[in-house]
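Just one protein chain is left out here, and the rest sit where they should.
Our next item is subunit A:
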Amino acid sequence: MTLLELTWDYLTTAGSWTGNGGLLDRLVEQLLLTVTALLLGMGVGLPLALWLGHIGRGGFLAVNVSNIGRAIPTFALLAVLVTADWPGPAQLGPYGRAGLATLIALALFALPPLVTNAYTAVREVSADVLEAADGMGMSGRQRFWRVELPLALPLVVSGVRLALVQVWATATIAALVAGPGVGAIIVSGFARNKYSEGIGAAFVVAVAALVLELLAAAAQRAVQPGRGATVRTS
């Protein structure tokens, strides 16, 4: 049998999906890991980037500091975190071995697209619109919530969408420190000369990334300002 047929066999066998450590198990782990890391990144990055965009200052610094995340290989960071006394390789509930270290590494990895997009989105709101808002007597707070944020939202969400897919695909590196996720199957498949399992699992990750991308694209369309407006006026 060729490798492709073996891979197809692996993917179409129910036993590969179910059971302890099967594909479904690992997919759920990885999804949990991805969503948590993304939320962490959003919790830290978005308020900061939106606020800096609103006051129109410090963005250069913020974007560049978060870009350090792009320059440091995520695996190198993970390796350092796991070797350090804290967070180390300790078990963290459903996140498995080295859970905290993996979450931190992935959250930092999610920051650059989140911060860059959110900051730029608020900064790029047209000056005419802002002037109009000021002319209407809006306070800074009102201007942010009623004008800047709604107009910036599509670009902010596009950053989240970018980060989501990136973090999802990168979350496979957790396997390199015996962590959770589909990466465990990929690593073990290649290590045991069962290329069909490694390639099959990698294919599953890729397909899941596309599904996430489509879902995120739908979410992005939903926040497009034009749509809300037409609904309201009609």
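Please note the rule applied: a residue touches a chain if its C-beta (ideal position, glycine included) is under 8 Å from a C-beta of that chain, and two chains touch if they have at least 3 such contacts; residues count from 1.
Throughout what follows, contacts and distances are computed from a predicted model.
A.B. asks: Please identify the absent chain by the protein name in its UniProt record; candidates are "Xanthine dehydrogenase family protein subunit M", "Sulfur oxidation protein SoxY", "NtaA/DmoA family FMN-dependent monooxygenase" or "Amino acid ABC transporter substrate-binding protein".
C.D. replies: "Amino acid ABC transporter substrate-binding protein"
A.B. asks: Per the definition of touch given earlier, which of A:W51, A:F75 or A:F203 contacts the omitted chain?
C.D. replies: Considering all chains, including the one not shown, the answer is A:F203.
A.B. asks: So one chain is hidden, and I want to know which residue out of A:L6, A:V44 or A:L130 touches that hidden chain in the complete assembly.
C.D. replies: A:L6
A.B. asks: Using the touch definition up top, pick the residue from A:L23, A:V82, A:A133 or A:L153 that touches the left-out chain.
C.D. replies: Candidates A:L23, A:V82, A:A133 or A:L153; residue touching the omitted chain: A:V82.
A.B. asks: Pick out the residues on subunit A that sit against the missing chain.
C.D. replies: On the subunit A side, contact with the omitted chain comes from 1, 3, 6, 82-83, 89, 97, 175, 177-178, 184, 187-188, 191-196, 199, 202-203, 206, 209-210, 213-214, 217, 221.
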